[in-house]
Each structure stands twice: as structure tokens, then as C-alpha cells.
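Heads up: the structure comes next, in C-alpha cells.
All protein chains of the complex are present and in place, except for one that has been dropped.
Here is chain A:
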Amino acid sequence: MENTKDMPEAISSHKKTVAVIMMGGPTKGTRFRPLSFNLAKPLFPLAGQPMVHHPILACKKIPDLAQVYLIGFYEEKDFSLYISALSNELKVPVRYLREDKPHGSAGGLYNFQDLLMEDDPTDIIVLNCDVCCSFPLTDMLAAHRKHEGIGTLLVKKVSKEIASEFGELVADPKTGELLHYAEKPETFVSDFINCGVYIFTPEIFTAIKAVTYTKHETSSLRRMSSFEALHTATNSRAMQADFVRLDQDILTPLAGKKKLYTFETNDFWEQIKTPGMSLRCSSLYLAQYRLTMPELLATGDGKRSPTIIGDVFIHRSAKVHPTAKLGPNVSISANARIGPGARLIGCIILDDVEIKENAVVMHSIVGWKSSLGRWARVQGGGDYNAKLGITILGEDVAVEDEVVVVNCIVLPHKTLNISVQDEIIL
């Protein structure tokens, strides 16, 4: 149950918050191909805004927010344009801190400790960029400031099947204290999962330091038993002393020691690991706009503007013919052109796409600069988790007139002149 009866604490002048968004980097997340060939995953648009924009907007609601840090190991130039535009628009400093190599989620924080502590914050919000949720940070921060631990985790109750894919945890129902934590357990631990949204006090750095120190010690002193060697063979990176993961290395040992607490949400929550999930999450954010910023959504009745069903986002520079019918759950990016009689359902249309007359797009992502000919049909089955569950067209893919593409992934710069189903096209 959310703590709605507790009002946010009156903001005292000595409270300051910084937000840190963990972004990852290019060699991880090959699951986001082919969309990640051209664009760092955090910049992929969901409901018309880059993925990372949604958590940043949520952080902006915190009144004493001093800075937003983005930590990752992408190249700086991938984000420089986005960040300068963002700092201006939000009037809060946003900085990208580049890791020289992956340090794990906690290692990354520790690596930049001095910078993160620059403004002397009392609270540090840590978010994973690929989490899609309502980010109830104001209420979570209030709850965090009430207890005396070093951290608060956002948690949610889910079905047993889903729970096993994430970190499962057990919390004290009265105090909310984190009693037990297990990352992706094979047997059932709990149906509460870790949402990847945290608020810490600066003591978290001490905790990470202690773990790093232990790892250094053990890595030099210990001989691995052959079982351990087998078990960690594919996890060799985790054995490195300066690779510290928040979940396994910090949360698990600190559980049950009155240091970590939980804050429950019942709102939507998903992790955006694949293009299929990004389509689903785009729909979730569109539904959220309906509640929080309905002016962002398109309206139309087929007379001067296209017929709109459900939640639809159309970038102001896109051109859509009035005889087209869009929605539900459609997002159209900059400079796209949607021709007469087109029908779009459950899809993301990226920049500069041209869709000609009477074409149909369902449950698909159409990549930048792609084009669909007249009466072309690009369709996915709608199973966001299946390998070929939606159709994804990479950059500059041309689908010729009357061609049907079903459940395919098409890599950039291809031309499809015959119909095709259930294939990856290199």
C-alpha cells in the first residue's frame, strides 16, 4: 500500500538531492539490436521522448534537486547534444560521467563518489535507465527520510513467474525493512521484486568501499575450488576487484541489518531490455501522459486532422494525412510523413519515415528514414517478449508497394521487394 497518508516532509534548507541514472554502454545490451546500431539505447524514444528523459523528468519533481548525473560507458559525443538541450530546458545541471570500463552498478557510483558528493547531498537517487515506471520519487524520498537506514528500494509485488527474472526480496510488513534479497533465484523466494530505483544516503559509499576492499583481499589470497572456478567461468568479470554490483554485492549482504528499507509501488513497472519491450513501454508512458500531461497527446476526428483512437503522440514536425487513422498506442517522431488512408496501430514510427497511401503498420517499430510503399503491410504478432514477436525495421529500410512483412527483424539499408515472415534479414 502506498503511504499516501503521509505528506511529503517540509523541505528544510539543509536537504539536498542528487540523481544518478545508470546508463550502461555499447558492448552490453546487444539485445537492443538492430535499433542500437545507430543510437545509444538510452536515447531511443518512448512516447516521443528519449528513454532516459522519463526518469530525468521524474527527478525534476524533487524540489531540492541539485544535479542530475548520467553514468555510463558510451562515448560522450553520443549524448552531448541531448544533454546541452536538456540542461537548458530543465534548468537543472545534467552531466554525463563516462566510465573508462564497466564497474558494475555500484562500482560506477563509487568511481565517481567525489563528483557525486560535490554538492554535499543528503540523499542520492539512483535509477536504472532501462526501467519504465511512474517513478514515485517524492513519496519515496519522504519515506526514506523517515527511517535511519542508508537506503530505500522501490519494490513491487508481481506474479511468481515474473518474479524469478528479477531480484526477489522479503520485507518486514510493519517497518518496511529489507530482510532478505536474492538476485534471480532459481527457487521461489518472494513475489516482491526490486524495481531498480533506489534512494541512498552518502553512507552507501562506505558500504561499497568495504565490499571493494574485501574483493581485493580475497582475489589475491584465495585459491578457487574447482567448483567455484566452473561457476564463475562465465562470470569472470564479477571476480574482478573493482566490479561491484549493487544487487548481489551490496543489497544481499546488507539485508536484515536495519540498513535498507523498502517502498512499495502498485503502479506499472517494466524493464526495457529489448525492442519489443520498448514498444510496450512506449504505450505505458503514453497512457501516463493521458493522466499527467494530456496536452501532449494528439486529437483528431478525420476531418482536418487524422482520426485518433486511444493514446497517440505525433511530433509537431510530422505530417499526417487527414484520411489516415492512428492508434491506439502510436508514437510518431520528427519529420515523419504518413500518407492518405494509412492505418497505424501499436507502433513507433521513427524520424524521417515515409509511409505511403493505404499502408498498414501494426505492432512494429519502423526505423529512421525507412519507407513503406503503397498498400505495404508491416506487422508483428504483438508478443513483446518473443524473439520475433514484433516487426522491427532498422534504419533506411525500404518496403516496396504491396509487400507484407510479418514478425521479422530487418537490419539497416535493406530493400524488401517480396513478402517475408518470421525471419531475421541481415
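Definition applied: a residue touches a chain if its C-beta (ideal position, glycine included) is under 8 Å from a C-beta of that chain, and two chains touch if they have at least 3 such contacts; residues count from 1.
Following the convention adopted for this analysis, contacts and distances are computed from a predicted model.
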* Asked: Which name from "mannose-1-phosphate guanylyltransferase", "Ribosome maturation protein SBDS", "Peroxiredoxin Q, chloroplastic" or "Afadin- and alpha-actinin-binding protein isoform X1" does UniProt give the chain that's left off?
  -> "mannose-1-phosphate guanylyltransferase"
* **Given A:Leu115, A:Ala142 or A:Leu411, the one touching the chain that is not displayed** => A:Leu411
* Structure fact -> Considering the complete complex, of A:Thr30, A:Asn88 or A:Ser159, the missing chain is touched by A:Thr30
* To do: May I ask you to list the residues on chain A that touch the chain which is not drawn?
  => 27, 30, 33-34, 37, 234, 409, 411-414, 424, 426
